[in-house]
Each structure stands twice: as C-alpha cells, then as structure tokens.
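Shown below is the structure under consideration.
A single protein chain has been omitted from the complex, and every remaining protein chain is retained in its original position.
Then we have chain A:
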Amino acid sequence: MRKVFDDYRVLSDETLKPDEPRVEKFLQAMKKSLQQRDNWTFWLPYTLSLDTCMKCGTCAEVCPVYLASGKKDIYHPVYRSDMLRKVYKRYFTLPGRIFPGLVGAEDLTEEKLNAMAENIYRCTICRRCAYVCPVAIDNGVIAREARKIFDAIDIAPDELKKNGTQKQAKFGNATGTPANAFFDMIEFLEEEIEDTKGYKVKIPVDKEGAEYLLMHNAGDYLAFAETVMGAAEVMDAAGVDWTLNSPATGINDAVNYGVFYSDVEFTTIIKAHVETARKLGIKTLVVGECGHAFEALKYLMLRLIPPEERPFEVKSILELEDEWIREGRIKVDPEKNPEPVTYHDSCKLGRLGGMYEEPRRILKACCTDFRELTPNREMSICCGGGSGFAIMEKGDFRKFRMETYGKLKAEQLKASGASIIALACSNCKGQFREIINYYQLPVRFAGVSELVANALVR
C-alpha cells in the first residue's frame, strides 16, 4: 500500500481507493452532514467545533499522540481538525469563499482526501483535548464527523464495518459465533471455573424475564474469558436472577462500533440491542466490561430511543459489583489479591461515562495494595485501544499504537510499580496485552470482575 499520510495505513487500497476521484462525493456527503435535519445527532457540537476554535493549542498540550510522537506537526489535534475545517470554510462559508487565503480555507484534492481519511484514524476520540479546551471545542467530534462523511461515501475500516457492525447485525455478534458454538463455549467456561476454583457455577443462558441480562463484548469470550468467568462467579455469588443470551435471541454482543464511525450503523445496532432486551423481557441490561458499549447504551441511546420503547434499566457490571460489595451481598477478602494493583480509566467509562469511583471502591475492597496511575480520572491518558484501534493491525498500525499512546501508558505503568493493571474495557485489554508484550513489562492485566471473583469469600 502506498503512503498517503504517514508510515501507517488503516484503510486498505480496496477501501480507500486512493487513485479514484472521490472529492465530489465527499463534498456532497459533507454538505449533508452540515444540515441540522440530516445530522441532528451531533450537529451542535460539530458545527460549534468547526466554527469557534481559537487556535490556542491547549488541546495539543494533552494529546497523547502528539506528545508521544515528539510533537510531530501532522499529529497536532488542530492539524487534524483543520483538514476538515479548511474544506468546511472553503465550500460552506462566505468568508472562505471570498477570502480563502485569509481565513485558511483550502480546496479539497484527492491527495488531501486520502491524507484526511487516514489521519482521522490516528485519534481515538478520547476527548482529553475537549476536556481541557478553554472554549470546549471538541476535536474528537470533528474526527468522528469526518469518519461519518467518509463512511457515507463507503470508506470505513473493515474492522469496524464489514467485520464489525455489519457482521454483528447479521450474526448477533461481531465475532460471528453461532448459537451452538456459544453454548459449547458456556459449557467450557463452567467446567473451567470448576477446574480452577473448585466449585460449580451454573451460567444461565437465554432465560426470559430475568432481573439482569449480562451482555459482554463477544470478543471477551474468546480473548478475555477470565473476565466472563469472573462476572459469572460474581453474579452467582450475589444469588441474583440473571442470564447471558445467545445469538439465537438476537444480539448477544454489547459492542456497537457505530459509536466510532457512523450514526446509521450505530442506530441499527442499538435498536437490535433494545429489541433483544425487550424480547427477553429482562429488567436490567448489564453492560459487561466494555467502555464504548456502556457509553452507547447508557448515554447515546437516550435521545435516540424514546423511553417507552426501552422498558429496562442500563447498568455497568461495575455499578452492580460496587453496590453488592458495599451492601454486603457479596463478601470479598482483599488478602486474596495481595499484589500491587493499579487501574486504568478507560476514556469511555471515565471521561465519557463518569465511572470513576465505582472501580476504585471495588479494587480497594478486593486488593490489599491499590495504587493510582498518574494522571488519572478525567485526565487519564488514553491507552490507544479506543475507537476500535485495539483490533486494527494492518498497515503496521500496531506499531503506531505502541509508539504513541502505548509508549505513554507503558511509562505510567512502570512508574506505578504495580504488577497488575486492572481494566474494565475490552479495547483497553487488547491494547494493554500488546503494550505489556511490546515493552516487556513485568505486569499482567486483569478484568475488574476477575479480581472481584478472585477475592470472593464463598
């Protein structure tokens, strides 16, 4: 694949079609994105951010990619936003049409389009920059809107679309796991718990009318089974009426990659989530350890699906674990996790989800030596797995993830002195798995639920 922006390529030639004319189609799609009616979901933050950046560069002072790259100008958050902003000014504003040179408006060329398509996938939309911006301008929303425009002209990473939302809509999960394989997997997990812990846990599946439907990121069953088993042990120990669901009931994967690149895809998936929960007649949809799924189901869904059409509550598994530990519904012994443990705030759970204290209370109750990463909470540094980056490998992209976000995170982790990094997001787990290998860190990662299960007193 030829170079179109930097040394990496997220979009294959088949997807990007770098030598075909696409500018006209892009401008048409962009015009639509600027219409209130056609893009009501994000029109306000999008147009505010296009119009009002003061170019003070405060965003760059906290951007993990820009800082870790040694402040390369192409990774400056404003450079990225300006790729779209210059087009906006040139084609959609009066000053930009009359005085393009003065206001920084530029014609869009096929080459610039190629570069923009790649650069918008160098930002995980962690929104650390938006948090510190004096005017609350959001480079993240601009990157996401640009992704939406590209998706509208059929340019989106395969990992997110073809093998992501489209696969999930078709099979019920983005891993493409059919129902029979899912049931086999559950049986295996039950045996695994018995083998490793010495007690039996029955994992209910497809139970109708349950109090809690626990929906994991389906990738967790394959890649982070300890988290799935841990959550099952916790649910079992709490003695609550709960269930998992198989693809036979609809969607059994909490992910929604539409969050990263498309409102259309996002809506399709979220509606399928709601339909599945309604069909099962559950009272609370519990989102497993998946950051963006929590953001989608807890917040993004609210103005999209009317309340009467979603007759269930949405909670994170962290909220339940925290609640049950505090009320004594489950008993935990911190001595069972004696190693130094730290916690990484997933951007989607933290800055975008407000879930700061729950994981900390849980870990302090379940571990003897909990320590913070610095900085943390709202100033937490994105690990680089967000936006689905954790599952993007081609075009040497893993190296990009490791040498930018990953580098900062590895330094933070080393400084903490912890030997376990607790995580509550699948993308973070995928990224940390590789950070630990890449930087040869004497650390292991663990799901929060895994640590809770390990501390259970039964």
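By definition in this document, a residue touches a chain if its C-beta (ideal position, glycine included) is under 8 Å from a C-beta of that chain, and two chains touch if they have at least 3 such contacts; residues count from 1.
Following the convention adopted for this analysis, contacts and distances are computed from a predicted model.
When the listed names "Sarcosine oxidase subunit alpha family protein", "NarG-like domain-containing protein", "NADH dehydrogenase subunit G" or "Methane monooxygenase/ammonia monooxygenase, subunit C" are checked against UniProt, the chain not shown comes out as "NarG-like domain-containing protein". The chain that is not drawn here is touched, among residues A:Tyr91, A:Phe183, A:Tyr299 or A:Tyr438, by A:Tyr299. For the chain left out of this panel, the touching residue among A:Asp19, A:Glu61, A:Glu111 or A:Glu211 is A:Glu61.
Across A:Met1, A:Val23 or A:Leu48, the residue that sits in touch with the chain not pictured is A:Leu48.
Remark: the omitted chain is touched by one listed residue; of A:Leu352, A:Ile436 or A:Ala453 this is A:Leu352. Of the listed residues A:His76, A:His216 or A:Arg360, the one in contact with the hidden chain in the full complex is A:His76. Panel shows chain A; residues 36, 40-45, 47-49, 51-58, 60-62, 71, 73, 76, 78-79, 82, 95, 101-104, 127, 130-138, 141, 299-300, 302-304, 350-354, 356, 378 of it touch the chain omitted from the view.
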